[in-house]
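Let's turn to subunit A:
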Amino acid sequence: MADNVLSIEGLHKSFGGLKVIDDVGFAVKRGSRTALIGPNGAGKTTVFNLLTGVYPVDEGTMVLDGRDITRVPAKDRVIFGMSRSFQNIRLMPHLSTVENVMLGQHARARRLGDLLYPLGLMPGNRWARAAKEALEDAGLETYPGQVVANLPYGVQKRIEVVRAMISQPKLLLLDEPAAGLNQVEAQQLLALLEKVSASGVTLLVVEHDMHFVHNLCDHVAVLNFGKKIFEGTPAQVNDDPLVREAYLGSDTSMAGQQNAAPAAGAADAP
Partner candidate 1 sequence: MSMRKTLLAAGLVAAGAAAGTPAAAKNEIVIGASLGLTGIYSTIAKTTEVAIDIAVAEINAAGGINGRKVRVAKFDTAGDPKQAVVAVRKFARDDGALAVVGPFSSSEARVAFAAGERAKIVQIPNASSAPKLADKFSYAFRMTENEGLQFQRVISTLKNRGMSIKSAAIMYGTDDVVSKAVGLFIMKPIFEKNGVKLAKAPIGFETKAVDVSAQVTQLKGQKIDYVGLAGITPVAVRVLKEMRRQGVMTPIIGAQIWADPEITRQMAKDGEGAVFSAWFWYKKDERSREFTRKFVEGNKKRGIDKPFPHHVDASAYDAVYLLKQVMEEQKVTGDPDKVAEERTRIRDGLNTVVFNGVIGQICFEKTGDAQLPGYVMTMKNSEWVLLGEHKSLPCKK
Partner candidate 2 sequence: MSGYLESQLIILCLNVIYAYGIFLPAASGQLNLGAAGFITIGAYSSAWINASGAPMYIAIPASMLFCAAIAFTIAFPILRTRGVYMVLATFAFAEVVAGLIINLEFLGAAAGYPVESHADYLVVVPVTILVVLLCFFLMSTRLGLAMRSIHDDEAVATLFGVDVRLAKVAAFTLGAALMSLGGALYGHHYNYIETQTFNVLLSIYILLYVLLGGTQTAWGPLVGAAFFTVVPEALRQIATASGHAWIADSRFIFFGAIIVLMMVFRPEGLVTRTMVDRAATPFGGGRSGAAPAARTA
């Protein structure tokens, strides 16, 4: 119990009769770096959306750090220690870097006094200082008046992680953090995530880039057609027949076009 930050049991979700998540259950150990992988449309992002409360679950339970969060409203789940990044960057385009990070503090500042504290008029206030420090720790400079919409992709990805981290989560959900990054940016992000993990935060990562998964994660769960077909270490995953079938049996053109199949990832790996 105390070992698992998150445990999911018997999760079901259908959209209009289509079963998207079918009896999925797995656990994430405290301090671990777990990857959730699977072919396109396997339901990985849906799991994240169920976890964070974007959609209500049809059936099943989700326990976060010993607390059942299945029926907790989305806006309150962040308080219980879960925070996430997004597949397509979803920073607030019209807010500055620091303000985006300050949004991450919202879960810890919901009293009326905090809500009415004039952040913008007091440049040296503790919230802004904390946000700036977090950004600097992540190796990100801040520019006054720089709205994030115009920043490079890799920088925005890292800001998303900083924003998620500043809510002081126990579990950090990362939805394809490496997608669309070049080599250098992926390395920078990896370094940041190593640092986050070292600070004791548990990571749950949805990722296509198996190279990235191998470098970062110590545990893997594989989904296919809404079902969990495998759970184990990254080293074992390539040898599992079910996983191989799931990837190779799917549309080969898709596997070829994306750097997605574990087989391809494994071939790259030393």
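The rule we apply is simple: a contact is a pair of C-beta atoms (placed from the backbone, for glycine too) under 8 Å apart; a residue touches a chain by one contact, two chains touch by 3 or more; residues count from 1.
Keep in mind how these were chosen: all candidates are chains of the complex that A comes from, given by their letters.
Everything numeric here is computed off the predicted structure, so don't read it as measured data.
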Exercise. Which numbered chain among 1 or 2 touches subunit A in this complex, counting any copy?
Worked result: 2
Problem set entry | candidate 2-facing residues of subunit A, complex | 52-54, 74-79, 83-84, 86, 90, 92-96, 99, 102-104, 106-107, 109-110, 114-121, 127, 143-147, 150-152, 155, 163, 167
